[in-house]
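Input: one structure, supplied below.
A single protein chain has been omitted from the complex, and every remaining protein chain is retained in its original position.
Labels A, B and C are assigned to the chains in the order they are written; within every chain, residues are numbered from 1.
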Amino acid sequence: MSKIGVFVCHCGENIAATVDCEKVANTAAKFDGVEFATDYKYMCSDPGQNLIKNAIKEHHLDGVVVASCSPRMHEPTFRKACSEAGLNPFMCEVANIREHCSWVHEKGDATTQKAIDIVRGLVEKVSRDHPLESIHVPITKKALVIGGGIAGIQASLDIANAGHKVILIERDPSIGGHMSQLSETFPTLDCSQCILTPRMVEVAQHPNITLYTYAELEKLEGFIGNFKATIRLKAKSIDEDVCTGCGTCTTKCPTKKIPSEFNQGLGNRTAIYVPFPQAVPNKPVIDKDHCLHYQKGVCGLCEKVCPTHAIHFGQDDSFITEDVGAVVLATGFNVLNTDFFPEYGYGKYKDVITGLQFERLASASGPTSGEIRRPSDGKIPQKIVFIACAGSRDPAKGIPYCSKICCMYTAKHAMLYQHKVHDGESTVFYMDIRAAGKNYEEFVRRAIEEDGVNYVRGRVARVYEKDGKLIVKGVDTLLGAKPVEIEADMVVLATAGVANAGAEELAQKLHVSYDPYHFFAEAHPKLRPVETNTAGIYLAGACQAPKDIPDTVAAASGAAVKVAGLFSQPDLVREPIIAKVNRMPPPVFSTCVGCFMCETACPYNAIEREEIKDRRSGKVIKTIAKVNPGLCQGCGTCVSFCRSKSIDMQGFSNEEMFAEVQALLED
Amino acid sequence: MSKLSEKAAALLSEGTVGLVIGYEQGTHGTRPKFCRKAEDAATLILNDKCLNNIGGYLTKPELIGSGKVAVTATLAVMRTVVQLTAEHQLTDGNVIVLALDGDEVLQMASIDEIKKWLAAHPEDLSDENKALLSKLKALSREERWNFWINEMNKCIKCYACRASCPLCYCNRCIVEVNCPQWIKPWAAPLSNMEWQINRVMHMAGRCVGCGACDRACPVHIPLRLLTISMAGDIKEAFGVASGTGNIDGNVLSSFKPDDKENFIH
Amino acid sequence: MEQWLGSLIKSGKRVVAPVKHDDIVDFAVISSPAQVADDYVQTRLSAKQYVFPKAEVLFSYKKDGKDVTIDDVNTDEFPETVLWKLHPCDVAGLEPLGAIFNWDYKDSLYNARRAKTTLVTFACAASDEYCFCASVGGGPGNTDGSDVQVTMLPDGDALVELISDKGKALLTDDIKGETSSADGIDKEKFIAKVEKKFTVDEIIKKLEGSFSSPIWQEQSDRCLGCGACAYVCPTCACFDIQEDSHLHGGRRVRSWDSCGFSLFTLHTGGYNPRTTQSARWRQRVLHKFSYMPERLHVTGCTGCGRCSRACPVDMNLVEHLTEIASHE
Partner (left out) sequence: MSETNQEFEPRIVAFVCNWCTYAGADLAGTSRLKYATNVKIVRFPCTGRIDFMLLLKAFEEGADGIIVSGCHPNDCHYTSGNFHARRRWTVFRGLLDFMGIDVRRIHFTWVSAAEGAKWADIVNETVADIRALGPYDEYKSIASNFEKEAAK
């Protein structure tokens, strides 16, 4: 038989003005299972809490109902008080007779009766409550950062500087990402590489960071604090320990006409290559798809010329596994550069290029050493057109969103062009100028007012070639849709920022949600912008949505703080308000039949599969669902979905809720 | 011996399977037949009079054991195999489906093959069912209530609907849960109705439409109408066909952010 | 007959008779003789629900705060009941039922209902291939246990046998004038013929030592484990006892159960002695043809054939019993 205590709070006059608190307590005292009931002016005050504590001890109470304000207000207070008196805190329920009763009804019998009903519902619930213990989950204090662009670099450094180990993996042969390809950066026009490369080197040298380039995540198992990552180290065909990075091999390699990814196809590289001079690590890899040795079994020149015998043909991809406690996704973005714009002649006309290609042209380390020369004939374009929103904000192209960075980099491009080609003429076609950011609007104004960039508000309908010129046909909507036609030497498309290749596949591997455009989804658009729905996996940078460098760095530091915060705890303590699959003695083991429909219902991928094995033979008897207490957030969707009622929820169990509903109605 | 019997006998004698579940002529109509030896297969038949959904036997380990099993399949049985596999109750490849294409015996060993066959052989609601359904839907709410309460009053809670349903494979049914006692175990209009509501809700998106529940009912409650009506609602609201073995989640364990919600204010 | 039935209804007794609704015939309380069904072989359900209801209250209780009061069922409130137009096999079912409810414990609710029930059988005019009463010691004209037996004659007259005092008391004054002597009427000519396929003694004998026989598995492979056979059976008496509890009171309820259900024998600790359907099928047959004859000295089967008619997978009891009888 339960021994329940009911404590009715007057909340000064807040409750007592409309509810007869004494009557509520006297009526509750007669409820089955109620051992003690009283009312008091302020239950949350020290004397009020002492009243509860003393009653627990004196009457050996095994359950408490405090009828007071909303549990969202004082449930923690009263649970703590119960705990201090030796009662399991989860054996305390709060009946909301203030916000849901005294404040919303007039004084009268009906109001008092409603308060009594609410108390009765919770008396019945608490008599079915079970003592619960907080859940402690151990944490492996090592983070995995996926992606070595500025986001991954920043996150890795912040986590490492907080004193935690970091594994940073990068798909390409070097870290640096898109930022390393940029010439100057808005709105300060400082050189991208100048500010980035020191960070790259810091990563490589940081004692807490282990860097794997040319590596991809193969598999991620486990849950927050306890992930197991399997990483594929793609074969580089060199022995990095021996290679000195002297560069002899790359100069001797006979296959020299491979379009350079780093230069966006505007320059070439060899089959054994370092993507760019400042690469970290500054050691080459062999591109098996283009290497004569791999493709035709001939050559092998690099092997012959290597002074340290570092070339290892026949190396295979290898796999390593790492236990990590948190994962930061920093896989970045890409720009549309396929045959996406037939109307602009991209892919057809050599001198129609993307913004990223322009970055390479403008970059001192680029194929033209920073001179703006058009790809077709190397001439300096005298007239250049920039088209903003190439793809972005265009539902017809399937990209209704704004890519956010294009307005700014287009202004920067036009400005750089004007700085380099003083007599050149530049025109920007734009829809709107979005320059919200510190010093951003000033930057755009500078391009227009100081550098004389011609801004035309309107869309470009077509670009076609005529007599060696690119004819850009558009309209100027500010002049009443007046047709505009420009004979340009070069056209730069500010193509939309899109999710990086393989983002969807990676999201599925990690069980994180993603939006229709394959950008990873944050746990809450406002309040949890760097977390994902999967506990322990965080987002940094443009893999979540197009972002500029300052936003990316801020997000990366935000994600790093989340990781550091997680790692600063001795272990993970969670409220035990989670779902649980029933277990019983053999031969039943559990009533779960393993249909795993709960798996798809769970927003947190907290449902795992548990094999129940015969202790002697090891044979699997049945496979049932198991709720991972580290991942479950306690929404209870699985509980109401389970047909055989094999999953129940602690704190809101079927029996508890059933009893509460029954009791509320039986007046 | 029919080609079907020959095929079944061959599978048994080769040792490909340890059991063939099929149909034979019974004392009144056809009935399920379990063949464990090649000679048992001699009496196998498969025609449109084979109405039991023998797919349900596939989830009973006491009958199946751990080896491979073959089942002679009507379209309903095939849908059952597909759905049970999606629900992790069968392992793809462990069940061989024997079907008839005219005189020829088809042997299908993978879910993909079965799905292809099912896609090529769609089954629509019978005219009789369509008529009954629209007749009931045309009634006023009170009339429908009276109709169903009269039906529920007949129910004796023998659970033949549950036992005959190939997708009611829980080891412990919700009616056997007594903490809390969701549904009173005795036969009474309310608990009978609650049982049917539960049974049907638990079939949401899963029902293969074989009608076994209905035919099994000894007091002739038109149970199929409940699942048919629900499957229609689901199709209309979510554009999803029931019982097609969707592995990405059941209709109630998945969602679309823009699902209709005209009843929510 | 209609006049007699009419006056029985008027007398205030609860009169239960076969009534046709939609496509099936079942017993129901009637208010007019016209409701009584004709031209059928067997009701879907047996008449046992009138002495052993699908669900019945054993006692109820009220809670007032912390006080509890218990109310027993008032058996005086059970109505005087005439079961009209039973078949001899319906009555045959009451003997094993009575034996079960009086074996070690005298079940007052069953006995009170039974005492207030008068049984009017009609000798069967028709039978079908499911009927096998003759094989289990009964017959379409068997009068054992009946209070009154009626045999309809081709000319519209009826042969009425008043068997017990209860039966004689049923003959209302207004009908007595309509009667004449039945001497010389050969009842057998007007009733259905049911073939004898085996004898109970044969079955009992064959079942000795059959516990481990493979026949149980062979016969029950297709058994679905539903309760249809048990619930339509006139002699199945398994029940469950459950609480209908609410905050301010409740009742304890007895309701039908079936040994065919897989969890019927599940122990609280998780052990289940009958884990397979074949073990449950064996239990069903042995209970009716071995344990009941041995312990209660009655056969647990009336040959009514309802189980076979109700079975969704053609578990035909005659077929199975014939097989057992001929099994080596």
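Here is the rule we use: contacts are C-beta pairs under 8 Å (C-beta built on N, C-alpha and C of every residue); 3 or more make two chains touch, one makes a residue touch a chain.
The shown structure was predicted, so the numbers you read here are calculated from the model rather than taken from an experiment.
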(Q) I'd like the shown chains that the missing chain touches, ordered by label. (A) A, B, C
(Q) Among A:N533, A:S590 or A:S646, exactly one should touch the missing chain; which is it? (A) A:N533
**Q.** Touch with the omitted chain, as defined above, among C:A55, C:L207 or C:L321
**A.** C:A55
Q | Residue in contact with the excluded chain [from B:A41, B:I64, B:V82 or B:L226] | A | B:L226
Q | Contacts of chain A with the absent chain, listed as residue ranges | A | 70-73, 96, 98-101, 103-106, 110-111, 113-114, 117-118, 121, 513, 523, 533, 577, 601, 603-604, 633-637, 639-641, 649, 652, 654, 657-658, 660-662, 664-666
Q. List the chain C residues touching the unshown chain?
A. 29, 53-56, 244, 246
Q.
For review purposes, identify every residue of chain B that touches the missing chain, sorted by number.
A. 136-137, 141-150, 152-153, 182-183, 186-190, 193-194, 196-198, 200-201, 204, 226, 229-230, 233-234, 237-238, 251-257, 259-261, 263-265
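As a working rule, only the chains that are shown with their structure count from here on.
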Q) So that we know how the chains sit together, what is the shape of their touch graph: line, ring, star, complete or other? A) complete
Q: From the Cα centroids, identify the chain that ends up most central relative to all protein Cα atoms.
A: B
Q: Check A-C against A-B and say which one is joined by more contacting C-beta pairs.
A: A-B
Q. What whole-Å value do you get for the distance between chain B and chain C if each is reduced to the mean of its CA atoms?
A. 32
Q: Take the average of all CA coordinates in chain A, do the same for chain C, and state the distance between these two points in whole angstrom.
A: 68
Q. Once you find the CA centre of chain A and the CA centre of chain B, what distance in Å lies between them?
A. 42
Q. Hey, what residues on chain C touch two or more of the other chains?
A. 275
Q) Which chain A residues touch at least two other chains? A) 588
Q | Touch list for chain C against partner chain A, complex | A | 63, 65-66, 246-248, 269-272, 275
**Q.** Of all residues in chain A, those that touch chain C in their complex
**A.** 30-32, 120, 124, 584-588, 662-663, 666
Q: In the complex, go through chain C and note every residue touching chain B.
A: 22-24, 26, 44-45, 54-55, 129, 221-222, 224-228, 230-232, 240, 242-244, 253, 255-256, 258, 261, 263, 275-277, 308, 310, 312-314, 316, 318-319
